[in-house]
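Let me begin by presenting the structure, written as structure tokens, before commenting on it.
Removed from the display is one protein chain of the complex; every other protein chain stays in position.
Right, subunit A next:
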Amino acid sequence: MTTTDSSTTPRAPKGKRRIGDVVFGNTARGSGILILAILAGVAAFLIIQSFDALSANTANFLTTTEWDANTDADEEPAFGVAALAFGTVLAAALALVIATPIAVGIALFIAYYAPRRLASLLGYIVDLLAAIPSVVYGLWGIGYLVQELTPFYQWLSDYLGWIPLFAGPISTTGRTMMSAGIVLAVMILPIITAISRDVFLQVPRGHREAALALGATRWEMIRMAVLPFGRPGVIGGAMLGLGRALGETMAVAMILSPALIISPHLLQSGNQTIAAHIALQYPEATGHGVSALIAAGLVLFAITLVVNMAARYVVARRKEFSE
């Protein structure tokens, strides 16, 4: 119900301006603008602060693997982000490859297989996993997991060593990319599971019953009705997990025995991620060091942005079929 003034000129009816609506509308608008301002602010900070080191850099920043940035004012710094970017993407991809199938399995079990009580208990436990601080994951990883995994790594390299990923000789400490990837996988498992479970539970009953009425078994019902409907949600959850894995610092810094090389051998020590590198190097950074680390941060920012945009593209691609 809106009251309109009865002037003779025809115009669109105008609602009464209510003070509550105005205040709420402007607050919401302000929040929306704030998030854009923060994003722009961070990007501007990264670009401006990294400029100093990037302009003094004598090596190609994107293709060099060495990191010689802590120079005195009269020396020429030479550093590049290639090894770090490779390590970052490798660790995150590894985590995603390990975590996504397990998360989808847990989510399907919770949504469609587990008895109701077990399902809510399991859901609660998975949420609890997300509450564990990453430094604790790091401690667990280095204090326990790496030792336990070493025999498994030995087995992998004995039998699958012909695949470069698993080539030996394996690191005896277990502080490898594989260990970092596994710990990261555990860390991103809750978010992927929670989001997948939510979308699986939202599959309309009509679609599930349609599949069952055609004579689908439970697995076939899941394949026909649940997975296609839930796919964008699973991808969204995986991308959130990937975002967390890309930026995860503490656990990786504790577990990985770093080396600035580009190595595909997951079971040997080596590689390093951008986030862990920044955390470990920052306290000792001198000269152009800080600015160079900020440049590395800019690259991480860009990678995360690209990953998120790619995810949105994938989700939107088959929109016509998912209404």
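To be clear about the criterion, a residue touches a chain if its C-beta (ideal position, glycine included) is under 8 Å from a C-beta of that chain, and two chains touch if they have at least 3 such contacts; residues count from 1.
Just so it is clear, contacts and distances are computed from a predicted model.
From the set "RNA polymerase sigma-70 factor", "Chemotaxis protein methyltransferase CheR", "Phosphate ABC transporter ATP-binding protein" or "Secreted protein", the protein name that UniProt assigns to the chain left out of the figure is "Phosphate ABC transporter ATP-binding protein".
Shown as candidates are A:93, A:210, A:261 or A:279; the residue that touches the absent chain is A:210.
Touch with the chain omitted from the figure is made, among A:109, A:152 or A:229, by A:229. Contact residues of subunit A toward the unshown chain are 116, 204, 206-207, 209-217, 220, 224-225, 228-229, 231, 318, 320-323.
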